[in-house]
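One protein chain is absent from this view; the other protein chains keep their places.
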Amino acid sequence: MRGPSRRIAQAAVTLVGAAVLVWSLQLLAPGDPARRVLVANGVGNPTPTQVAALRAELGLDEPAPVRLGRWLLAAATGDLGRSWRSGAPVAAELADRLPATLRLAAVALGFALLLAVPLALIAQHRRADLAARGLVFLGAAVPSFVVGTLLLEVVVVRLGIGRVLADGSWGGAVLPAVPLALAAAAVWARVLRAAMLEVRARRHVQVARARGAGRLRVLLVHVLPGASPPLFTAIGMTVGSLLAGAAVVETIFTWPGVGPYLVEAIVARDVPVVQGTVLLGVLAYVVANTLADLAAAAVDPGRAR
Amino acid sequence: MRLAVERLSVRYGNVTALREVDLTVADGEVVALIGESGSGKSTLLDAVLGVLPASAAVSGTIRPDRLRRGVEVGYVAQDPFGSCDPVWPVGHHVAEAWRAHGQRPPRGHIARRLAALGVAPGALRRRPHTWSGGMLQRADLVAATAHAPPLLLADEPTSALDADAAEAAMTTLVRSARSVLVAGHDLALLTRHADEVHVLERGRVVERVRVDRGGVAALAARASHPHTRELLAALPGAAARLPHGHHAATRGAPVAALERVTLAHPGSGPVLVDVDLQVRAGEVLGVHGPSGGGKTTLLRALAGLHRPASGTVRLGGVDVWSGRRPRRPRPGFVMPIFQDVAASLDPRWPAWRSVAEAGATRAEVERLFAAVGLDHRHLGARPHQLSGGQRQRVAIARALAGRAELIVADEPTAALDPTVAAGVSRLLREVADRGCAVVVASHDRARVNSYADRVVRLAELGIRDGRSEL
Partner (left out) sequence: MSRRAELWTGAAVLVLLAVAALAVPLLGPDPDATDYANRLAAPSPSHPLGTDQAGRDVLARAAAGVPTSLGAAVVVTAVSAAVGLLVGVTAAVAGGWVDTVLSRVVDVVLAVPQLVLALAVVGVLGPGLTNLVVAMALAGWAPLARYARTFAAGLLHRPYVVAAELAGVARPVAALRHVVPATAGGVAAVATLGLGEVVLGLAGLSFLGLGVAPPTAEWGQMVAESTTVAGQAPWLVVVPGALIVLSVAGASLLGDALAREAP
């Protein structure tokens, strides 16, 4: 198999493995899930008959491998089961909330890129490096919920600067995107800075200098493109943590996305919703990483694997 | 253009790359720099070019300095793949010679010049990883001489080319610039094109020889420094037979044997083919050859650490690879001494523990320490508190603790100062005189010759890459 198709096949295998892991986690849960569902739906002290009936309805009496197989097959066709709380299909509920989260993610990733690349470029100047590294460190160490809370409660509510439209629109995404972007930009700038330092030491950069190329030309034409593969990898990784980040930031800004939906499901231990949402996050992560690898290979095809 | 380098020294931290180098390239002349890899050739070229890394400490003068790179001084880089930006097509790499100065290459110029060097220009749109090293090297030559610079620096400009293409490339190179400073390994080619040869050894110019484009014969006739003579002796076909050791020839019982053994690394071709070798008790057998030639692999095979692709390895009569796992006559039968003195002992352990681990009581360890010229103060020392020579002595004590009948020593003295190396060599000789077989791999012919009973050249042992090196 050639490079790209091989990489995609690899990603598919990983995805199936991760799906098995996500499903299997519920086996760790103590107690009878059917009983939990009944309690969650307001049946104070369910009778054994009620529990048995629900067990049969949810298919809990079958052996775990059979249930896992069913779930995998259904998930492959886009059926993630029904919420234990609302009884509605998880896939449909997710589809309602996904556009808002995607919008927020797109704005955040855009901001992060606009921050990270200039920061890494500035850090190539020896005297600016320390300041850039300090900023990057702060960006990585300050929790996004602190940034988000201060932004919302102090800047917007108290000082009246800007406003928040938690309506899931593009314009409303600007403010909630800031804490997500800061965290991502810090990681990316660090990765890009290190990669650029590494590329600058390579022979071909010296050759370009030997041909007479100026500092800026060397930096923009040779160093930055050459240093982009690790940045792609870092971007792919960030997409993975985005679901967790969205859970926090969307909760602060009451953003109508997937994040609050997941948090409510966790609190209520609504297992199908948790599994479905996490599976979606894993899918996004695997896809993003695969794309990042393919992009890195396209930029620098000679890279030894 | 005349280039004058005076008292140039370059240091990286504690490592001195160049020491007080004086060098002149007269106007219109070609000067060749020769020397082993690591002798400082590339550093010298980088210094003249002004592209040394910021970590380099430089002293001395280079005149003229601040040459306009690419216009007043051209540069052909070593390692064609490393010198070409992998992100862009090769055409971009060549055109960079113009674009870096805000110009455009004249229409069709690059293609014409490449074609003259025998490269089809259609490939210019493809990226370097699809090119061969030889093609890239010629493309680099075109870029380096784009503006017909008065001074051209070239670092092994023909390393990836076959003899005919190298001759053509060198001719072009010499013709496209007024003064040329070229570094390389191919003495025959360089001496045919250079007016003068400078020999570098460990960062010093040890000899300057006027050759007037007269070929190897001219160099051989006028060279006097031993290092130059060594470089000449290393030429294929020029090598004189190595004088054999002065000690008595083989006498003891066979301890280890390789029978028609072929050694290979996974994923690459064979390193050594059909080797027959016998090691006897009480002898020091030297294995001489260049670095990367397969000495380490041969020693690992003798120790039963490397499974041969074919053939039989015997240790004390036992066929080592008769099963899936290596079989040896007994634990400690073969013991190793390594070049890497820093890693040959567990950095966390006091010296005595490393020796005791091989099967000696504390009292025995103390006796062994005395036998290898260490005393009780060294028993509790950690490796970092010991000198390189002392660590090698501990390693030898460890081998003795295992009651080794065969010691395989891989460059045991390469990391040591000459006087310390002499001491360790003497000790290995004594160990052999007491009945142990010692196999020493080394690239230092003189050293290994001084204490070995016989020395075999790697090239005599096996055939590499399908062609004889003899």
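Letters A and B mark the chains as written, and numbering starts fresh at 1 in each.
As a working rule, a contact is a pair of C-beta atoms (placed from the backbone, for glycine too) under 8 Å apart; a residue touches a chain by one contact, two chains touch by 3 or more.
Source: prediction; values computed, not measured.
**Q** Just one of B:Val31, B:Leu124, B:Ala358 or B:Val372 touches the chain that is missing; which is it?
**A** Here the residue in touch with the unshown chain is B:Ala358.
**Q** Identify the residue among B:Tyr75, B:Trp98, B:Trp131 or B:Phe338 that touches the chain left out of the display.
**A** B:Phe338
**Q** Who touches the missing chain here, A:Val154, A:Ala201 or A:Ala298?
**A** Of all options in A:Val154, A:Ala201 or A:Ala298, contact with the hidden chain holds for A:Val154.
**Q** Quickly run down the residues of chain A that touch the omitted chain.
**A** Given the touch definition above, chain A has residues 14-15, 17-18, 20-22, 25-26, 28-30, 137-138, 140-146, 149-150, 152-154, 157-158, 237, 240-241, 243-245, 247-248, 251-252, 262-263, 265-267, 269, 271, 274-275, 278, 281-282, 285-286 touching the missing chain.
**Q** At which residues does chain B meet the chain that is not included here?
**A** With respect to the unshown chain, the touching residues of chain B are 303, 305, 328, 330-332, 334-336, 338, 340, 343-348, 354, 357-359, 395, 398, 401-402.
Criterion: only the chains that are shown with their structure count from here on.
**Q** What is the distance in Å between the mean C-alpha positions of chain A and chain B?
**A** That pair's centroid distance is 49 Å.
**Q** Can you tell me which positions in chain B touch chain A when the two form their complex?
**A** Contacts found on chain B: 46, 49, 51, 53, 68-71, 73, 75, 77-79, 81-88, 93, 96-97, 99-101, 127-129, 140, 143-144.
**Q** Under the stated contact criterion, what part of chain A meets chain B in this complex?
**A** On the chain A side, the touching residues are 201-214, 217, 222, 225-226, 299-303.
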